[in-house]
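The block that comes next holds subunit A.
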Amino acid sequence: MPEDLLPNQLLTARGLEAGYPGKQILFGVDLAVAPAEVVVLLGANGSGKSTALNTLSGFVRPWAGSIRFEGAEIAGRPPHRIFRRGIVQVSQARDLFPDLTVEDNLRLGAWARGGAVDALAEDVFRSFPRLAERRRQMVRLMSGGEQQMVAIGRALMGRPKLLLLDEPSGGLAPVFVKEIAAIIAELKRRAIAMVIVEQNIKLALSIADRFLILRDGRVTQRQDIRAGAADEQDIVRSIYL
Partner candidate 1 sequence: MHLQTAVRAFAATALLAAAAPAALADNTQGITDKTIKIGNLGPFTGEAAVFNPLNYGPEAYLRYVNDKGGVHGRKFETVFADSACNEAKGIAAAKKLIYEDKVFMIMGNPCSGVAMAIKPMLEKEGIPWMGPAANPKLTRPTVPAMFHATYTGIESGQNMAKFALSNPAIKKFALIAHSNDWAKGYCDPAEAYIKANGGEVILSTAMERGSTDATAQVLQIKQSGAQAVMGCLYQHELIILLRDMQKFGANAVVVGALGADFDQTVQQVGNPAAVRERFFQPYQFKAKIGSKSLQDFHDIFVKYLKKEELPKAGPPTNFYYFGVPVGIVTVEGFRRAGPSPTREKWIAAIESIKDLDTGVLADKVSYSKDNHVGVNRMFAVGVDKDGKQTVYTQWGKPLPE
Partner candidate 2 sequence: MLAVFLQLVVSGVATGMLYALVALSMTVGYRATTVVNFGHGDMVMAGAYAVFVFVGSGLPFAPALLLGLVVLFLFGLGTQRVLMRPIIAGPHLSLAMMALAIGYAVRGGARLEWGSEVTTLQRPYAQDAWMVGPVVFTTDDLVIATFVILLLLVLFLVFNVTPVGRLIRAVFQSQRGAALVGIDVHAFHGVMWGAGAALGAAGGVLLALIVPLSPDMGVWTLLRGFAAMTLGGFGSLHGAVIGGLILGVMEKLLGFYLSTVFIDITAYLITILVLLIRPSGLFGRQAAVRV
């Protein structure tokens, strides 16, 4: 048994199978996240990374397998229920509300979980000074990097216990990639557990505690890199070859 499947984890997924009508994508994925741990999912396009993430957040219903979060079974529950338990996702397409202001987007992030909304929002604005300047701006008028910040900020408004990030650096200019990396590092410092899907291996390895490599819907490699850095070349080889 892989060590990350031991008890006292925040989230434990076992034997996840999922897909779409007529096409299975995940073939028995095991995955665990400990409190305050950052796990990165690596893999080629179509290897099932996003599907794995969407299965955890409830957008894809697993065909088989179990997902336990803080001891409760959540596999197959609808997204809004999973959200209310503290698993918050930032999706690849960001899925913001384009015709609402930055502030409204953020406030809606706290709609379902409640809490001190004003304080939360101020906290987000402190972390993202760029957003504070534009708090009354419509989101659709912002650049991709700024929108990504809004998306992450909106997720933080939901006071996540586990944050799922789907390609946070995807399609962004290098300046923003750096900024996003810094933000994720800051979140890690705040001890927020995360599962991150990332194509940018350098970025991924710089923030990961552990990584998993998915290939055709199966985990082919898992490694803890807290002990020592992994060989980037090696990883690229095992992803694509």
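These made the cut because all candidates are chains of the complex that A comes from, given by their letters.
FYI, a residue touches a chain if its C-beta (ideal position, glycine included) is under 8 Å from a C-beta of that chain, and two chains touch if they have at least 3 such contacts; residues count from 1.
Note that the structure is a prediction, hence the values are computed from the model and not measured.
A.B. asks: Looking at this complex, which of 1 or 2 sits next to subunit A and touches it?
C.D. replies: Selected candidate, touching subunit A: 2.
A.B. asks: Per the contact definition, I'd like the list of subunit A residues that touch candidate 2 in the complex.
C.D. replies: It is residues 57, 59, 78-80, 83-84, 88-91, 93-100, 104, 107-109, 111-113, 154-155, 157-158 of subunit A that touch candidate 2.
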